[in-house]
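The complex appears here minus one protein chain, its other protein chains still in place.
Chain naming follows the written order as A and B, and within any one chain the residues start at number 1.
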Amino acid sequence: MDLLKYNYQYITESSFVPPVEHHFFKMRALPMENACQHILTAEMTVSPQCQLNHSKDGFGNSVQCGSFSEPHNHFRIESRGVVECSAYCIPDASPKDFYLYPTRLTEWNKDIAQLASSGNAHDIMHAIYGLLTYERFATDNSTTAIDTFSIRKGVCQDYAHLMIAACRSAGLKARYVNGLMLGEGETHAWVEVHDGEKWLGYDPTHDCQIDYGYIKFAHGRDVADCPSNRGRFYGWTMETMAVTCKLIKQEN
Amino acid sequence: MDKVISANTANQLFWLGRYAERGYLMLHLMRRAYDEVIDVPVGEKPYSDFLEKLGGYVANNMTSSYQMMAQLYDPNTVSSLYNIIERMMDNAIVLRSIICSESFAYIELCRDLLKQKSASKEMNITELQPITDWLLAFWGSIRERVYGQSYALLEVGRLVEHLDMNMRFEYKHYRIDEAWDMLKRYMQSEQDLFDRVQAGRFEMYAATQEAYDENIKEHKFEMTAALNGLVKV
Partner (left out) sequence: MIMSTELDTNTTMSNGAAMSETDLVDCRDTVNKWMERYGVRFGVYKNGVFNEQLFPFDAIPRQIPADEWEMLERGLVQRVKALNMFLYDIYHDKKIVQDGVVPKEFTYESKGYMPECEGITPSKDVYAHIAGIDLVQAKDGRWLILEDNLRIPSGASYPMIARTVTRKASPQTFRDNLIHDNRNYGEMLREMMDYINDGRGINVILTPGRYNSAFFEHSFLAEKTGATLAFPGDLIVDNGIVYYTGIYKEKVRVGAIYRRVSDEYLDPLAFEPTSLLGVPNLMEAYRAGTVGVINALGNGVADDKGIYYFVPKMVKYYLNEEPILQNAPTYLPFFEEDFNYIINNIDKLVIKDVAEAGGYGVMFGRDMTPERLEEVKNLIIKDPRRWIAQEVVDFIDLDIIDETGKPSPRKCDLRAFVITGKETKVWRSGLTRFSRNPNSFVVNSSQGGGFKDTWVMDKN
């Protein structure tokens, strides 16, 4: 099996006018370590400099937390490193049962269940790709699978939620994945479906089963379980925020 | 060990102290004004001077009884006793666990009585005497039950308000000096609570009898400004 190496970079940068204090953050922006993805180097830097706490969440994701309490008008977190990948496939003999049940964002109705009539992940993905048109700003973070189905538009997150809802309606365990994709300047979302032995990756936004070119940060039942970046600060301020990502394949 | 209190709690203790003292002194001064009215011909407006000192807007066409009613019970008159007791309550209610239910109860009693007297449009201020009694009982209860930094903050609030009201009502230098002296003791024990510059500014006037003239508005303006910036909560 081919082993490919990727350089990844994830930067989130915020500016505040006037400055804020008591800034708390929680990140899921380190590549996961799993059967098809192995970290060769990884570093995360925060500026202004502060202590980073590494832990896991209830889904097994790596979480990086911290806080900075002095007034500041600039905040930047950078995660970068090198990952070695084999073809996308994560063996798991006892996948959690909660990936079978709806959440607020992934509830389904009869129409969505209809998309899953074949009971096959690949077909479901294909049906959703055909149904939806990619469009920014038509949806937001609270858009549910049922909403997406009825407006027929959305971004990768909405594609993923709809596919998850359809898979679960057919009794397939499905989970939401956050990460980076080759050629994408921002984070990407896709779906993993359990086939009885292992999790396989599907990208309904691009209508493809995943083999290479995707670096996984975190997974959960839906996006609310595993956002790559959340922050909270105190103070009345105008925040400008930008996230930039890069994933490049190393040529041998 | 002394219980640590948060910045918000400190602020609430300070203001509870201020409002409790303001309520007490207001009633005291109103009783004095009420007594003076007895000797004034009907139609003159003896409360106007009193109300002006409280910083309130005084309409010339108000009768003295109307002025009295507004000063006691009117929610729209900022300096009214009603508002003082409401602000006392706002602070006391979040401080129950520090000041104890027994102290809290005295404020509750004040509020209930004022509500009753307001409903019956009570004009005889001596009927509000229980409020004065309960406010004194409140301070007694505080002294029995509250210690350390929490006690200091209540007491600092009380002294700051005491100074403020004494200046508004042209009390003599020795009265200012007494309260200022007490306040300075807290400046020793709770150094970080106080603004040194403002303390110096107040001290300039309060230091000697010669430097403080209770009738010079500019002095009092300077001192009030210093007083309001003195405590950092």
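Annotations
FYI, contacts are C-beta pairs under 8 Å (C-beta built on N, C-alpha and C of every residue); 3 or more make two chains touch, one makes a residue touch a chain.
Given the structure is predicted, the values throughout are model-derived calculations rather than measurements.
When the omitted chain is restored, the residue from B:Val37, B:Leu109, B:Met182 or B:Met204 that touches it is B:Leu109. Across B:Val94, B:Leu136, B:Val197 or B:Ala225, the single residue that touches the chain missing here is B:Val94. Although one chain is not displayed, chain A still touches it through residues 22, 24-26, 51, 53, 55-59, 63, 65, 67, 69, 96-98, 100-102, 220-221, 225, 230-232, 234.
Residues 3-10, 90, 93-94, 96-98, 100-101, 104-105, 108-109, 112, 149, 192-193, 233 are the ones on chain B that touch the missing chain.
By definition in this document, only the chains that are shown with their structure count from here on.
Separating the CA-averaged centres of chain A and chain B is a span of 59 Å.
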